[in-house]
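Heads up, one of the protein chains got dropped from this complex, but the rest are sitting where they should.
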Amino acid sequence: MRLEPIAAPSWQRRLMPPALALLATFAIAALLAQIAGGEPLSIFGLILTGAFGSKFALLETLNRATPLIFTGLAIAVAFRAKLWNIGAEAQLYAGAVITVVLGTGALSLPAPLLLPLLGLAAMVAGAALLLGPALLKTRLGVDEVVTTLLFNFIFLLFVSYLLEGPLKDPMGMGWPKSPRLSPEARLPRVVDGLRLHWGFALALISAVAIWVINTRTTLGYEMRAVGQNAEAARFAGIPVTRVILKTALLSGGLAGLAGYSEVAGLKGALTLDLSPGFGYTGIVVAMLALLHPLGVVFAALFVAAIFVGADSMSRAAGVPSYLADIMLASALLLMVLAILLSKFRLRRD
Amino acid sequence: AEPIKVAGIYTVPVEQQWVSRIHVAALAAKDRGDITYTFSENTSNTDYPRVMREYAEQGHKLIIGEIFGVEAEAREVAADYPDVAFLMGSSFKEDPALPNLAVFDNYIQDASYLSGIVAGAMSESGNIGMVGGFPIPEVNRLMHAFMAGAREMNPDITFQVSFIGSWFDPPKAKETAFAMIENGADMLYAERFGVSDAAKEKGVLAIGNVIDTQGDYPSTVAASALWHFEPTLDATIAKVRDGSFTAADYGVYSFMKEGGASLAPFGTFEGKIPQKALDLIASRTAAIKDGSYEVEINDAEPASS
Amino acid sequence: MASDKMAAAPGNAPVLRLQNITKRFGSVTANDDVSFDLFPGEVIALLGENGAGKTTLMNILFGQYTADGGGVELFGAPLPPGAPRAALDGGVGMVHQHFTLADNLTVWENITLGVEPLLGFGLRAGPAKARIRALAEQFHLKVDPNAKVSRLTVGERQRVEILKALYRDARILILDEPTAVLTPQEADALFATLREAISLGLSVIFISHKLHEVMAISDRVLVLRHGRLVAERLTADTDSDELAALMVGADVVPAKFAANTPGPALLQLRDVTTPTIGAAPGLQRVSLDLAAGQITGLAGVSGNGQAALSDLISGLISPQSGSLVLNGGDIANWTPRKAITAGIGRIPEDRHKTGTIADFDLTENAILETYATRFSHRGWLDWRAARDFAKTVIAGYDVRCPGPDTRIRLLSGGNMQKLILGRVLEQAPQIILANQPVRGLDIGAVTYVHEQLAKACARGAAVLLISEDLDEIMQLSDVIHVISEGRLSPGFARGSKQPEDLGAWMAGHGFDTPQTEDGHAA
Partner (left out) sequence: MDILEILFSASFWAAAIRIASPLIFATLGELICERAGVLNLGIEGIMVAGAFSGWIAVWAGLPLWGGVGVALLTGMGFGLLHATLSVPFGLSQHVVGIGLTLLATSLTFYTYRVVLPEVSSPPKIDAFQPYEIPFLSDLPLFGPALFSQTPLTYAAFVLAGLCAYTLYRTPLGLAVRAAGENPSAVAAQGLSVTAIRMGAVIVGSGFMAVGGAFLTLSAFDSFFFDMVNGRGWICIALVVFGAWRPGKAVLGAILFAAFDALQIRLQQTGIGAVVPYQLFLMLPYILSILALVVMSRRAEVPAALMVPFNKGER
C-alpha cells in the first residue's frame, strides 16, 4: 500500500473526507455518551447550540479561539522554519507577566498609548523567552524540542514564585494572584456585557500580517527557505542563524501576545491557571491549518467550537465533561487524516 | 416542595479532598430530595465564567463552586443573573452590592488545632513533617492552627514544611514524606494524598485533614480534622427556598460551633492518646463552642522550624 | 571482451525475463510495454536520458514498485510483484542509484541487515565478518567490516553496496549508475570486481550515462526513450556515437574547447589552510590563481579536499591561515552573500541538497541567491520581477518544465542543473565555481552545460571546474591542478600531462619532492 498524490482532486474528493471525519467524531461522541447513560442522538443539537446557539455561545467560541489564534500563529511561524517551538505555553505566560508588571500602575499612560505599549512589551517578553532555546540551537546545537518543553515547567514555576512573591496581590487575601490591571490597561470589549474583547480583532490582524510576511516579504521567503532546506539556504547566502533567531522572535512574540490578550482582554489579572494549555493546543491548531496563517484562524475557530460546544453538551446531556476533550482529540486526529486523504489516494503497490 | 435546581462547578476532580466535602454534602441533599444536582469537574478557570453562565441560563437556582482564581469575573456573572443564588468558595468577603453571591471557605482551623494537640502529644521525636500542595491561605491557616495545637503539648517541637507544587501528585507527596521521615519526623500532617501512605509504610503516624482517612490507614492515622459542608449547604438551601438568600460570609458555617468542623472519632486510636491531650482537647472543644476560645487565623506561608 | 560472451545465445534459458512491463505515475508513463531477457553470465547495459525510465524498470524488477502491466520471470518462475524480499531470495541483488546504507551501523551490520530472521536471538558476528572478509578478498572489495558506514568514503560505500548483494548469493546484479560518484580508479576497480563476478556466472544489468563504460563492460545494450525500449544492440556491433544518437534521438555534437589566452588572476588563494572536518580533509597551504578567460580544472579522488576548496570559494568557510585575494584585495568576514556580491557564481556539487530547495517552485529557486539584492525593495519581494527572471532563465537555458510555478522537485536532474546554471550565469559572474556540474546528467545535458561554461570563459570569466571525471577535466581545462589529501599540485598546461601522470599525482605521488616553477618535479 502506498499513498499517491491526486493531481487535481475534485471538490467532492476534497470535501468528503473532512465531512466524514466530522461525522465519525460525532459518532464516537454519541457512542461514549450512550455508554455513560446519556441520550446519544440529542448530543448533536446540544453541541451546535453550545457552540453557536446564542450570541453568548458564539462569542464564547470566538473568545476561546482568540488565544488559540495567537499560539497557533506562533507555532505555524516557527514550524515553517523547522524551529520546533513547543514552549508557546511559557511564552504566553511571559507576555502575561510583563503585561501585569507594566499594566498595574507602573506606567500611567492613557489607554491609546498604554495598550500598544503593553502589547509590544508582551511580544518582547515572549520573544526573549524563545531566544534562549533558539540561541542554544544555533550556537550549540541543543535540540529545541526539549529545551522549549522544559522551559514550560521552569517558567511556570517562576510565575508561581512571582505570584506568591513580588507580584502577589496585596489585596488578594494571600491567594497567589496578581493585582488587577488598571482600567486603561484593559482591552475594551466588543459587546457590552459579554466577554469578547478586541484581542480577537488583534488576533485576526496578526494572522493577516503573518500571511503578508510569509508571502510578500524577504523575511517570509527566508524563513520558508531555511525551513525547507537549511543547507541550500546557507549556500545561497541566506543568513540562516539570523533567520532562525528572527523566526524565534516572531514566534515567541506572537505567543507573548496571547498572554497579553488573555490578561488585558479577558482576565484583568494573572493567575497560575491563566492558560489551560493554549500553548500546546496551538500546535494542534497550527497543524490543522497546515501551517497557513489564515488557516490558523479557521482551525482555531474549529477547535474552539468543538471544545465549547462539546463542553456545554456534556453538561446538558449529563455525561462526564471529559467528553469534550475526547471529541477535540478525535476531531484532530481524524481531520488530519482526512486532509491527507483528500489529496492522496491509497494504492496497492 | 419542589427540589431546588443546584449545579456545582469545580476546578478539580471531585475526588480532591476539599471539593469532595462539597460534593458529598450535595449528593446527600439530593438523596433527601431537597435538590436536584449536577456538576462540572476539572473546569479550568478560563472556562469557569462560561460554565457559570451556562448553568444560570439553564435555570439552575443555586450554583456552588470555588472562584479563588476568577473572583472578578465570577462577580460579573453573578451581577448578570440576579435571580440565581451563587454560593462560592472565595478568599474575599461578600459584597452587599451583589446580593446574590455569598462566600464560604473551609475555616476548620478549630479542628486542625485540636488535631495538632493529638500530634504534639504523640510525636516522640518532637519532629513533625507537613506536606502541602501550594502555600495558599486555605492550606496555610490550617497548618498554622495545627502547629499551634502541637505546640500546646510540646513547645519545643520542630516542623518540616514542604510544598510539592501540585494538588495531585501522590507519588511525589509520598516521596516528600519519606524524606521527612528520614529526617526524623515520626508524625506527619497529611494535607495531601500520599502522605499517609508514606507514614504507613514507614510505621509512623499521620494526622488527616478535611476528610477522615483512618479507614484506609487504621494503624497510621491517629486523628483527622474534618470539614463538614452540610451546615453551609443546608443553611443555603433553606435561605434560597424562603427567598432570604443574600450576600453573606458563610465561612462561619465551617466553624466548629456551627458543626462545620470536627475532630474525627479516634476510632482505632481510642485509648492510645495520652490523657493530658484528651483533657486539653475536651476543654478547648468546649471553649471553642461557647466562644470563649478562638483559634488564631493565620494565612501566612508557614516555614520549617 | 564482449564478443566471447555470445554465450548469451538464445539456446540458453534466460535467468530473467521481463515481459510487457508498463508503469504509470499519474499521467507519466515511465515504462511502456518493455520486454527483454537476461542470460546467464551476460552483462546488459541500460541506456537512456534522464527520466527515460531506467530506475523505474529496475525498481519494478526488484519489487519496490508494482507494475501496472506485465510480469517478471526469474529462473523460469514468475516473481510475485511488489515484494523485494522475493526478489532478494530469488537471487536478485540491486545497487541503488542512491546509496541505501544506514550511517549509524557498521559495514557488517549493514550487510547482514535483514539476512537473519528478525526475531532470532543474537547476531553471529564472527561468521558474518569472516564471510564478508572472504568475499572482499575474492572480489577485490577492500573494506573493513567493523568500520562505521558514516566514516566511509563514497567509493567504500559503493563496495559495501556490492558486498550486500554478494553476501546474499545474488545471481543477478543490478547496478543503477554505480560509477556516477566514483573516481576513474574506483570505477576501474569496480569493473574488475564485476568481471570476477561475471566469470562466476552472475548476470548483470548495468545503468550508466558514461558510454565508454558501457562499451567496456557490456555484452548487449538496451536503449530506453520516454519509457519505451527503442533499440537493442550487441556492444560489439556498435559504438559510442551511435548509442548517443539512439538515446537522444538525434546526433550529438560534443562541445568544442579552444585553448584560451589567460587574463589577470581574479581570485587568488595564498597559502590557505582550512580545518579538517570529520573525515573530510581541509586544505593544506594551498595557493591557486584563477585567471580570467581560462578554465582551471581540479582533478582528484573525491574526499581529498575538493569540498573544502569549494566551500572556501563559495563563502561557507574562511581560511584558518593564509589569505584569499579577490581582484587584488584581501577579503575579510567571508560569507556566501559576500561571495555572490563579489561576482562569484557557484554551482554546487549536490544540486538536490545544496543547489535547490525541492518544494520551492522554479521562481523561488531561481532567485535564491539574489532575492535580497535584485528582487527586494525595503524587505518586500517583487514577485513579478522574480517570475520574469525565472522565465528568462527557463527560456535562455533550455530548462524543460511546465512553467515557473512548477515545484523543482518534479524536474529531472539535468533540468535542475540547467536552472542552477542559468541563475548563476545570468548574474554574469567574473569567477565561476563549477563543482561536478554534469554528474549524473545524460549526454545532451552534459554537452549543454559544457557549452555554457565555455561561453562564460570566452567572455572573460575565470572558471574553476572540479570533477572526478578525468576525461572531462582534460577535455575542458586550460590548466589542471590535482588535489590529494588537501594538497594542491602545481598547474599543468593543457596537453602537458597524460592521464597516467595525473593519476599518479592523484594517488599522492610527487607532492613531497621540491617543485620547480613550471610545476615539473625537479
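In order of appearance the chains are A, B and C, and numbering begins at 1 in each one.
Following the convention adopted for this analysis, a contact is a pair of C-beta atoms (placed from the backbone, for glycine too) under 8 Å apart; a residue touches a chain by one contact, two chains touch by 3 or more.
These numbers come from a predicted model, not from an experiment.
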Could you tell me which displayed chains border the chain that was left out of the figure? A, B, C
Touch with the missing chain holds, among B:G33, B:G59 or B:P171, for B:P171
Of A:S42, A:S160 or A:T241, the residue in touch with the unshown chain: A:S160
Return the single residue from B:G65, B:G194, B:P231 or B:G260 that touches the missing chain. B:G194
Touch residues of subunit A, complete complex, unshown partner: 1-4, 32, 35-36, 79, 84, 136, 140-143, 145-147, 149-154, 157-158, 160-161, 164-165, 280, 283-284, 287-288, 320, 322-326, 328-330, 332-333, 336-337, 340, 347, 349
Please output the residues of subunit B touching the missing chain, sorted low to high. 12-15, 20, 23-24, 27, 42, 135, 160-163, 165-172, 174-176, 178-180, 182-183, 193-194, 197, 211, 213, 216, 303-304
By the contact criterion defined above, which parts of subunit C meet the unshown chain? Give residue numbers in ascending order. 64-65, 84-85, 87-89, 94, 96, 98, 100-105, 109-110, 112-123, 164
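The rule we apply is simple: only the chains that are shown with their structure count from here on.
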Make each chain a node and each touching pair an edge, then name the shape: line, ring, star, complete, other. line
Subunit B-subunit C separation of Cα centroids, rounded to whole Å: 76
Report the inter-centroid distance (CA atoms only) between subunit A and subunit B in whole Å. 36
Return the distance between the CA-based centres of subunit A and subunit C, expressed in whole Å. 46
Which residues of subunit C are in contact with two or more other chains? none
Of all residues in subunit A, which touch subunit B in the complex? 50, 54, 56, 60, 64, 157, 160, 164, 172-177, 180, 193, 195, 262, 266-269, 271-276, 308, 311-312, 314-316, 318, 320-322
The answer for subunit C against subunit A in the complex is residues 26-27, 65-66, 82, 314-316, 335-337, 339-340, 346, 348, 353-360, 364, 368-369, 371-372, 376, 379-381, 383
In the complex, subunit A touches subunit C at residues 4-5, 7, 216-221, 224-225, 228-229, 231-239, 348-349
